[in-house]
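With one protein chain withheld, the remaining protein chains of the complex are depicted in position.
For chain A:
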Amino acid sequence: MKSCRLDQANAKDGCVDRSRLLKSTDKMSVARHVLKCSRFAFHSTTLNCSRSFSTSQCKMTSRHKNSKRIEGLDKNVWVAFTSVAADPSIVNLGQGFPDIPPPSYVKEALAEASSVDRMNQYTRGFGHPSLVKALSQVYGKVCGRQIDPFKEILVTVGGYGSLFSTMQGLVDEGDEVIIIEPFFDCYVPMVRMAGGKPVLIPLRLKSGNKTGTSADWFLDPEELSSKFNSKTKAIIINTPNNPIGKIFSRDELQMIADLCIKHDTLCFSDEVYEWLIYRGHQHVKIATLPGMWDRTITIGSAGKTFSVTGWKLGWSVGPEHLIKHLQTVMQNTMYTCPTPLQEAVAQGFQRNLELMGQPECYFSSLPEELELKRDRMAAILQEAGMTPVIPEGGYFMLVDITSLNQDLSHMEEDEAYDYKFVKWMIKEKKLAAIPVTAFVGEESKKHFEKYIRLCFIKQDSTLDAAEAILKNWRKV
């Protein structure tokens, strides 16, 4: 029965989470820990309660089940894999967060903000004034247009929160939304939660001479065109792309734009990695192409911009007639984002706005730093007999593990090869990655199951540890 399976899955997740909790607090006894990890954790916990288990419980479980909108949306790759990799003996190149420190001025700005009384209380719901003004200046400059800070910008809880506000505000029951594979995994459940229908189209590996980079993946123009119809509400693009690291070229974006205009659809452009562009490449904003500003929502992230993923601030930029619907969602979901964090990000932007184009600007210095790490990571992987896909942007790298010919037939679970490989690698090699089929639909799994995703925005000691494991790969 479905609810039992969910209970067991949660018990398993909860079990690993608890081991992490034990390390940080030591407050729970080992006996209780073991008890709670048992298969029937839910029931035994209730029996331990001071209150008796009322018979209304059984009747209620059937009546008080989840609302239909979350049917089938409970599984999430991050909840599963990040808890597994939380073991400190594992070198974690899985979940995408830096273990390098954020710029010190950003942390200082936060400490300073919280010492100002007013900064500890509610600010403007749609975005703290100093932040939306800074964003309008930065993006106004980048886009070459005037952006109204109050009507054309919404501050949200992370890029994730912007995606959510966009879907809830603009996607209705029955709307089709085109999603390019591989995609950041939340796009599909968010579209479904809004009652929309995801329509998938894969990036395909070109035949013939390959560059060994993310530029080897492309969208087939005819295939893309065939996905658009009268029910298509929007297409979601992500550039630079997570997980491949592809940067969509101007021509590619123009092709997408032409279809959006022809079919009168919206474009949701997830550009959270917009500053992480490596040499020889340029980030192009689809919203700046002719006819696109009025139909595009562009999403950004403070977490990715300033290496502070734990701040969870993001933003949506777009025309007033679209942003107003996202604002309606915001005022009915969270109402406002934390004030001191917004003030600190505003200051981070003000500082870097003045430095834009110069090497001291964080938007230049961070990609410069990361490019070295990218190249180092690629070299280490090649040495170990794997085939990295050099990303043009972002902080992830796809790795083709086919040539390792790792035998995983002993692993019984009915999962894609990359899922098994990552689990095996975590256990046997103490190195964590993310399986790439987490980012694709069923039909595309076979094209991506020999790839794993590594995150390289890590300090040298982490990369050293990864190098040690990879150097010894063939020896065990």
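To be clear about the criterion, contacts are C-beta pairs under 8 Å (C-beta built on N, C-alpha and C of every residue); 3 or more make two chains touch, one makes a residue touch a chain; residues count from 1.
The rule is simple: contacts and distances are computed from a predicted model.
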{"item": "Protein name (UniProt record) of the chain left out of view, among \"AP-1 complex subunit gamma\", \"Bms1-type G domain-containing protein\", \"Immediate early response gene 5 protein-like\" or \"Aminotransferase class I/classII large domain-containing protein\"", "value": "\"Aminotransferase class I/classII large domain-containing protein\""}
{"item": "Sole residue of A:Leu131, A:Ile147, A:Ala194 or A:Ala346 that reaches the chain not shown, by the stated touch rule", "value": "A:Ala194"}
{"item": "Full-complex contact with the absent chain, from A:Val91, A:Leu131, A:Leu170 or A:Ile434", "value": "A:Leu170"}
{"item": "Touch list for chain A against the chain that is not drawn", "value": "3, 6-7, 10, 14, 17-18, 20-21, 24-25, 27, 36, 41-42, 45, 48-51, 54, 56-57, 59-61, 63-70, 73-74, 76, 78-79, 82-83, 95, 97-102, 107, 110-111, 114-115, 117-126, 157-158, 160-161, 164, 168-173, 186, 189-190, 193-194, 264, 266, 295, 307-313, 321-322, 324-325, 328-329, 331-341"}
